[in-house]
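A single protein chain has been removed from this complex, and every other one stays in its place.
Moving on, here comes chain A:
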């Protein structure tokens, strides 16, 4: 079983991401509705993949990425950033902060599934 943490303040968006990734066998999903909740959950239990929205009310996705990469335990956690047209400027920041992939809405279910598969399977032991 691989644990996936899906972080977005929009419930519909979280549900969509989960639906897109569902076809990949053996995934278990946890939702977080804010950046702070994501950090809390990451500190309390291990995850294998983080799908993260950039624009959230309390702290943004980039700060979450920076926080995650600042922790030894989470340094190799694969991160997919999900965001909206118009956030292109954030792309460079997110990638340089240590995000692995960057999906811009709209994306197809297949596209995010392929990225997730790539990250989960190439993940260093």
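In this text, contacts are C-beta pairs under 8 Å (C-beta built on N, C-alpha and C of every residue); 3 or more make two chains touch, one makes a residue touch a chain; residues count from 1.
One rule holds for everything that comes next: contacts and distances are computed from a predicted model.
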Which choice in "Carbon-monoxide dehydrogenase small subunit", "ABC transporter", "MYXO-CTERM domain-containing protein" or "histidine kinase" gives the name that UniProt lists for the one chain left out? "histidine kinase"
Among A:16, A:79, A:99 or A:119, the residue in touch with the chain that has been omitted: A:16
Residues belonging to chain A that touch the chain removed from view: 9-13, 15-16, 19-20, 22-23, 33-34, 36-37, 39-40, 43-45, 55, 57-59, 67, 70-71, 83-86, 105-107, 109-110, 113
